[in-house]
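In this view, the complex is presented without one of its protein chains, the others remaining in place.
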């Protein structure tokens, strides 16, 4: 499923038609969390040679060559780099020696459709490298927030990592809200009188999107629990409480999506019941009107018979009487059927 | 889901239209559990400087400024205060150094509708701070109960905490009972002959409210289990048995809501079956009456034919005989169909 | 659910209309398991002062005053006594210092309906106190069985406890059998040709009773596992094997009720399918007979037309020929429809 | 459920009408695994007095007296013997001091119906006692296999136990295959055009039998895991790999039955859909033919009117023209409806 929803990695920088640059940002920070002048990729290893600095690099759909260069600069593991180049990974956290490789799924509403993207993160004791694929907002905004609080950024890559993960999880919130309003709209549609095929199709699509959302958000708990509890040395103790906070948000997104999933299933079954009730009413009406018409039809047939001796046919007021009888029969039947709710 | 049901936090003090004061109560208790004269927020730190007292503050939708003042007085953690200001948290328990931050969901019936609120609780070795948001009864009543039993209140904040949590859980009981009578009413509606669309809609709404209730009550087990087993120093051993008692009530609410949820699902499926059976009966009746009318219709059509030589048409008693035949045919058919339950 | 089924605690001593006495039995046993002369409630503490005896008291819906007196005699915990007075507890086992408080749900068929009751049990090193509420058989019979085997009763309160718990679990067996025959009866009803609304309602009721049964029997496993493994000192090692045996019976009751629950769900869905198949057959029959009657109706309509020049009308044998044609058409159609199973 | 399927324990020796003897076999083996001359029940304790032998006794529905005798010879525990006499146990493994009591459910196809039986096994350091109840093949065949491999039988009772358990599990395989062909047959029936009530009933029965099968096979994993890991002294290390092999077979039977259970549920729902589609087609056909007949019926009615001045009626070729019009209308309608798939 998520394999397919990730098929347009090319112009994933949503909202912008111009191609995003491959290296979005490459900045070093000193031990007080202050931003140093921008550096090039090639200068990274020189900067890392200085004590008490860390480097935060943001890439967007890099070429293989670019990744190879960074692998060299940071000393990344082959398998992790291979994964980072391939955009179809599941959310996971993997430890390679003293560094972590984290894959997150991101979600974004693009032109009224939910699109999913991926972010691959390499964290080392002194660097953070983010690689975005597909629909995912730039991390300029969490970076700006971090730079406004240098005393926290001084905690090093683990705080920067928190800022990025927090941003990814928070971006699921508008998606959840969009799904909630879609569900509310579908509920109204179900309990209206019109049974549109469209409602069923939209319920099915919502179910499908919720399943994809769950695949993106479920593994977050495992990833965050590891960041809350393990990987000492890499994750500073001071930042653990922040990851616990993100975990809380992730659980809320998951609970909301599980709840919606359950309600969509209920809505599907309720919709089926409403369709059946609707059919019941149609059949009842059909039966009611057929009954109402049966009386005059039988009477007119009766007097269409060609018997020689039918005393009623000859009388002067016969025809008028017949009209009266038919009208009375119809009105009476109408009332009876109306009371029995068959009309 | 719970995100939406919490959207009216402004006048949450249900039943009272006048705005509730922000600081509902601010009282200190001495080591015998006796209430000391009321103090202001600013005096809290002075009181805490005295040995063997504890402070119990009750807030209702405080402003940010008020929370900041309290944060200073009690020395609360930034992340917890941030959560306390934001009314959309999931039920949880978090430990910050030697204090606990607890979020509970509360429920209340307001004008025949269930409304959910939140209470955030800060517990320290010598203080208890409750912050109410949205629909939730004031904690004046558990406070009064505590003050009537000073020997128990002398156990300190953990007994006051018990009183509040117990009150929150007990307030779920009338909600459960309201749901149970709604379910019973719906069951009667299902097994009556009328298939109202309304029944389906109410079943769906009940399902939805049960799901929200479950989100509010499920995390209570985890919270209470922590209070029963961990956080030594903060939670006095003597109060653990009380929390076990509350846990028992919480489990009963959860079991009742799970059971109802299961029965609502069964009721939905049973309702669908009843609708189908009802339709079966309508179709059978339709078919039965059509069959009953078919006989006279065919006969009258038959003698409406214009053949020159139809010996039956000429006879003197032909018409009378025909009437007899039609009556007999109808009565016979009626009996046959009645016996076969098609009428 | 179980809250409601317990609403008639007054004359719970099923089968007997005369009010049962509050103190059903109050007997002491010596170290050989031999029954001593009956004692009054007030003498209990004197008897317990003697070495090597134990007291077994049976109460039936005691007043608060009575419970208070026993609390004093045995030194029971406040919270447990409060629970024991209140008849709506879930099955549980709680340890208070060196005594246990156990709540069991009991079930009994009263006038063809399953009624649920509660038994609260206090076990101390030298006493057993049972408190019955609602529908539950008297424990005279397990007591008698114990007294016939004094060498086992000499094991003390834990053997007496086994006798009571075993009796409670065994009393679920006839309930399970009653449910099984109800299910078998419903299965026959489903696969018969008649689709009664009644069947659906009974399936729903069975489902509901199975859910209540599960609530009563599920916590037994936890209770019995504790009695099999923990609470040393209170539970003699020699009786552990007996509790394992009871646990086995409890698991069998639970498995039987889970299995039935699953089959009831399947039966509901199968019933819906049978209703649909039945409707299919009705509609097919309706269509078949309509087709059979269409032929003569069209023919008779045809010769009811008033054209001046209709050569068929004048012929001498026209009418006879027509009769022949109609008969042949009807017989032919009948055969075709019969073969296609539309009649 | 399994309580009922076990109600005919009397002539359980399936396939044989002659009553099976109570003691099927009573043989001692020496330390090389060689069979010694047959012995009587009374001689068992004498044989056990010799070093390095073990005794393998096979019983079939023994009387209480017989069991009592064996209890004495082998020193079996009261509770286990009580269970062994009572044929309605769930599969379990229980340890009594240095002996094991194992209950297995067995299954067998008798006259095209699956019947379930029980085997109770007592294993001691130097004996194996099997007690068969209900439908279950004699253990002559695993015994013969063992005796052909005396070097393995020299491992003692634990190898003999393996042979019996392996035989029981292997006998589930033909049952699974029978269920699989029944499911395949039902699948064909569902996707054929005929909607037989019978199919639904058979699906329900298969579901029921699968549930019973699961009850029999699920506890096997727990039993076998204990034999693979625990009970040192009784279970020789050399036989553990053999039990792992049996466990593998048991898991396969369980997986197959779980899978079938899932497919039966899917088949039920698919069947319901097929019935609905079928009904759709019937209603469409009904509507189509009604529409086709509506045209000539209306026309013939029209010219049955008795207006004095209806110019069409008088013309010489009017009747011929009418026939033409009717034929053309019918053929045209037929084509239109055929193309719209309503006929």
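General observations
As written, the chain order gives the labels A, B, C and D, with residue 1 at the start of each chain.
The definition used in the following text is that a residue touches a chain if its C-beta (ideal position, glycine included) is under 8 Å from a C-beta of that chain, and two chains touch if they have at least 3 such contacts.
Predicted model only: the values in this text are computed from it and were never measured.
Looking at the complete complex, one finds that the omitted chain is in touch with A, D. For the options A:25, A:53, A:225 or A:279, the residue in contact with the chain missing from this view is A:279.
From the options A:34, A:90, A:113 or A:229, the residue with contact to the unseen chain in the full assembly is A:90. Contact with the undisplayed chain is limited, among D:70, D:189, D:256 or D:322, to D:256. With the whole complex as reference, residues 176-177, 180, 187, 191, 241-242, 244-245, 248, 251-252, 255-256, 259-260, 262-263, 266-267, 269-270, 272-274, 276-277, 279-280, 283-284, 286-287, 290-291, 294, 297-298, 301-302, 304-311 of chain D touch the missing chain. Interface residues of chain A facing the missing partner chain: 1-4, 77, 79, 83, 89-90, 92, 94, 96, 195, 197, 200-201, 203-204, 207-208, 211-212, 215, 265, 268-269, 271-272, 275-276, 278-279, 282-283, 285-286, 289-290, 293, 296-297, 300-301, 303-306, 310, 312-316, 318-319, 322.
Assume only the chains that are shown with their structure count from here on.
Counting the residue numbers used at the interface between chain C and chain D, under half appear in both copies, so the two copies meet with largely different residues.
If you average the Cα atoms of chain B and of chain C, the two centres end up 27 Å apart.
Along chain D, residues 304 each make contact with two or more other chains.
A linear topology is adopted by the chain contact network, the touching chains following one after another without closure.
Here the chains touching each other pair up as A-B, B-C, C-D.
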